[in-house]
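Have a look at the structure below, then the notes.
Heads up, one of the protein chains got dropped from this complex, but the rest are sitting where they should.
Chain IDs A and B follow the sequence of writing; residue 1 opens each chain.
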Amino acid sequence: MRTVEGMSLLLSLFLHLSFVMILITWQMPPKRINPGFITVNLIEEGSERAPIIVNEPLSLKSPEVAPSLRPAEKERVVKPKDREIEREKVIEEALHAIEAKKRLEKLARLKAVISSTVTSKPLHEGRDISPPLQGLSSQRGTTVTSSPEEYAGIVKGIIQSNWTYPEVVKKGLKSRIVILVQRDGSLKITEFHSSGDRLFDYSVKNAILKSSPLPPPPEEVEIELRFSK
Amino acid sequence: MRIRVFCILAIIFLNLIWWRGNSLSHQRIYIDLTSPNPRPLALGLQLAGEGPPQALNELREVIKNDLSYTGLFTFVDERLYLEPATSAFKPENWRPLGVDAVIKLNLRQSENRITVLSTLYDVNEGDQILKKEYSAEVGVLRTLAHVIARDIYKRFTDRDPPFEAKILFVGMHEGKRSLYIMDWDGARLRRLGITAETIISPRWSGKSRLLAYTMRQDREWLLKIIDFDTMKQKTVFRSKGLTIAGDILEKDLILITHTEMDNQDIYLLDTKNSTLKKLIGGYAIEIDPVISPDGKRLLFVSDRSGSPQIYMADITGYNIKRMTFRGGYNTSPAWSPEGDAFLYVGSVNGKNQIFLQRLDSTEAIQLTMVGNNEEPSFSPDGRFITFTSDRDGKWKIYIMRRDGSGQKALTAVAGSSPVWIK
Partner (left out) sequence: MKGLPKNRQNLVGNSGYLFILLALITAGTVLFSCAPRKVVQEEKAPAITQEQRLPEQKVAQPEKVTPERPEVISEKPVTVTERPLEVAKISPEAAKPKRVEFPDIYFDFDKYEIRDDAKPILNDLARWLKNNPKAGLIIEGHCDERGTNQYNLALGERRASAVKNYLMILGISSSRIETVSYGEERPLCTEQTEECWQLNRRAHFVIYE
């Protein structure tokens, strides 16, 4: 009698927990900042600083793209954190990070408005504008970028600059590659969807190989690269 | 009670982190990339081993010319190489030069034979990607070089290049016309032992390995077919009126232009029975039939509209459709091997120029600008076009890439009607 009631209680608890968890996780935004990698304080720093565009960091033609270090950032630089530290503290920080990111984006948008009147360089459409990142000048290093979008922008710039193709005119070729970028920037090709054209596949593969190692990502991340003509 | 509450909360928080952690590690960023920089693949080529120096040079030059003329490859200057030819391949010796792949050839010679070991290394992968051995008599070293280049080309593109193809054309010899044949790069020019007052319209069928051509002899037009397997020829038709060879459809079936009752029309000639069947006719001039690669349609020239234009019809002779509308003098159609476009010669400011037009369009791209340019013909792989041009003062055989770039003369001697033999 005891065991039966115990089992049913266990089962009911498990189901309740699962239900609760699903509710919570569904509410979470798809891209979240990993606790421990926070650059919240950036916004608070110098508003007198020149506006910066970060999406295509490798096309450093504009003098305005000035990667500069913010002392506050350094404090938050990633270190392999001890997972044994109280979870609650971690959760708290995570919640703060989410709020901070929202603030960051909001302020960045404001900055964009200001900068568009100040600078002559046109702002890239449809992209978040964030302050410069440490990892711009060096590919190897332990410093970190602040968000997956920014990292995507950096990776795009690097791979794009390494992508060459010997022909100019061709039909609509498409190649899809998924790479797994590890914390140190080394990458692994995990999926390769051929374009059907061997030369195109070769050019795409070379673009990736030449770009390795990438700058260290904020987190081990999977990138799906879609190459097309 | 407190313990219970604590445990519930703990479980919730623990699972929270676990879920979030997992979803993060599966997080996928999407990046779209388009418009790569157009730049040929950079290759390195090294030869090592024994062999007569002129053989090494010839091997090197043929391979370099074949691959670079395609426009897909470029060769890095040998003087910049860091790795000796005899050393093993190390990618770090090549990366600083910006080389994408390295070809290392190793030669061995025994009496009259040369053996070449060809190894292709990919610098970015840091590994060999092709290794093949070839042997040939010293006399056919050029052919050997073309075969090596072909395999390298195929490795990168999975397509067949025309490096081993020959080009046949009508040239002069002692005041008369003669058939000549040469390599696709213009080398090894030789005369076939056929000479006549007039030789026109050679046509090649790779499927049956037959060459048809027309000659005029003793006030008669003769249609001749050479079997390239036996190198023997025979006359399959003769007439007083004009008869010009068109494309060979099958071993015994050939399209021809033939004049009957002062009227030039397109016929199907059955060479086995010597029977003629009129395919496309009319009061106007109908000539120059060329069959599509899939054998279902043909292009021809007709002046039924008042001026010569290119028309298309089914192989049955029906569904005739006018294809060219630009200018008042369009002749000499040639199909692309894919069957989706054709070349023709149009008059621009009194000069003949070569145009490329897609089947689904009436717009044409002008490929030549200088002098008069005629008789265009696609290479079997569709990437190159041979033609004749008088830009240098006399009519010679020329070649260019499909987009009109790389125009250069293949012969120093006069020639016309180039045909790809493969």
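As a convention for this text, a contact is a pair of C-beta atoms (placed from the backbone, for glycine too) under 8 Å apart; a residue touches a chain by one contact, two chains touch by 3 or more.
Note that the coordinates shown come from a computational prediction; the quantities given were computed from them, not determined experimentally.
Listed residues B:L97, B:A136 or B:A187: the one in touch with the omitted chain is B:A136. Summary of contacts with the chain left out: across B:Q27, B:T74 or B:T115, the touching residue is B:T115. Interface note for the absent chain: among B:L33, B:V76, B:L107 or B:L242, the touching residue is B:L242. Within the set B:D77, B:E111, B:D218 or B:E363, the residue that contacts the chain not displayed is B:D218. Counting the whole complex, the residues of chain B in touch with the unshown chain are 1, 3-4, 7-8, 10-11, 14-15, 17-18, 21-22, 25, 115, 117, 119, 122, 125-137, 139-140, 143-144, 147, 155, 158, 176, 179, 181, 190, 192-198, 200-201, 215-219, 226, 228, 231-233, 240-242, 244, 257, 259, 262, 264, 285, 287-288, 301, 303, 307-308, 329, 331-332, 345, 347, 350, 352, 372, 374-375, 416-417.
By our rule, only the chains that are shown with their structure count from here on.
As a whole-number value, the distance joining the C-alpha centres of chain A and chain B reads 47 Å. For chain B in complex with chain A, the residues that touch the partner chain are 8, 11-17, 19-20, 23-41, 71-73, 100, 124-125, 156-158, 403. Those residues of chain A lying in contact with chain B across their complex are 13, 17, 20-21, 24-25, 28, 30-32, 34, 87-88, 90-91, 94, 148-149, 151-152, 155-156, 159-160, 163-169, 178, 197-199, 202-203, 205-207, 209-210, 219-229.
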